[in-house]
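Shown here: the complex without one of its protein chains, the others still in place.
And then chain A:
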Amino acid sequence: MTATLIETTSLRRPEKPARRRGPRSSGRPGRFGDNLTGYGFLCAALICFALFSWYPIIRGVLLSFQQVDFVNPATWVGWANFQKLFADPLFAVAWRNTLYFTLLALVFGFAIPFVVAMVINEFRHAKGFFRLVVYLPVMLPPVVTALLWKWFYDPGPGLFNTLLHAVNLPGLSWLDSSSTSMLSLVLVSTWANMGSATLIYLAALGGIPGELYEASELDGATIWQRVRYITIPHTRFVLLVMMLLQIVATMQVFTEPYVMTGGGPEDSTVTVLLLLYRYAFVYNDFGTASAMSLLLFLALGAFSALYLRLTRTRG
């Protein structure tokens, strides 16, 4: 169920399965025996996938058109779940909030790690320190980060307003005002997640052949020209893939609003997943929640498919 870091960061394309089969060892069980052992090794995984991945996928689609609760047997209701969703004023609010979160997260979470990685990459000292501390927040459980930052955001004795006051700026109301609540969530989420993007960009930058920079320097290219014509073209693929992954991840934001704001103030941080959670686990309306999952899948499917296409077809 968890999207682990590693799951979200593989950019390498899967290999084409080899057509040629390996030489069979003689004297061992033949084709039939091979298949038997093969499926013996596979059976646990097949059961896990069938029960907790493939079956739920099909069931999720069916549930979207059913009325389901724990009391009555499921009944077919056609498009009623979708109609109910579209009639719910919070539904549009949740999508708007989520898109706003995704957009803000792109502004911060996409640009900052790349710039940070480029700067760190030029350093001749203490690179290890930078790499270490930027990744530390990634290791914190998201609930710990959310609760910790909730305390930082406290308008009274909180760390952030104290820092703002220290440099003679007025304090903000952070999570308590509907105009800054979403921004506050984006800041936490960027702080917590930018470490992995930064390290991936650093690795990509490290892979750019040094001769290119040398040659361009001899040709009289300025620093900006080198960034524009060498650094960016060489990292464009990684940048694009990371952007797609980030969009898919941020559209599913849940822990921060659930722990820090509960959707408030004034529904300003109700996200798609938070509303989905409410439908399923507060109102026990699993059909409508599934309809929402289906819509979320359709919205993100395009990005996922593009990501898979890119990582598969890149030569």
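Here are some notes:
The working rule: contacts are C-beta pairs under 8 Å (C-beta built on N, C-alpha and C of every residue); 3 or more make two chains touch, one makes a residue touch a chain; residues count from 1.
Everything below uses one rule, namely that contacts and distances are computed from a predicted model.
You can't see one chain of this complex, but its UniProt record names it "Carbohydrate ABC transporter membrane protein 2 (CUT1 family)", from the set "Carbohydrate ABC transporter membrane protein 2 (CUT1 family)", "Molybdopterin containing oxidoreductase", "L-lactate dehydrogenase complex protein LldG" or "SigE family RNA polymerase sigma factor". Across the entire complex, the residue among A:92, A:133 or A:169 in touch with the chain not shown is A:133.
Seen from chain A, the chain kept out of the figure touches residues 1-7, 9-15, 17, 21-23, 25, 28, 34-35, 37-42, 44-46, 48-49, 51-57, 59-60, 63, 68, 118-126, 129-137, 139-144, 147-148, 151-152, 156-157, 159, 162-163, 165, 191, 196, 199-200, 203-211, 213-214, 217, 223, 226-227, 231, 238, 248, 251-252, 254-255, 258-259, 273, 276-277, 280-281, 286, 289-290, 293-294, 296-297, 300-301, 304-305, 308, 314-315.
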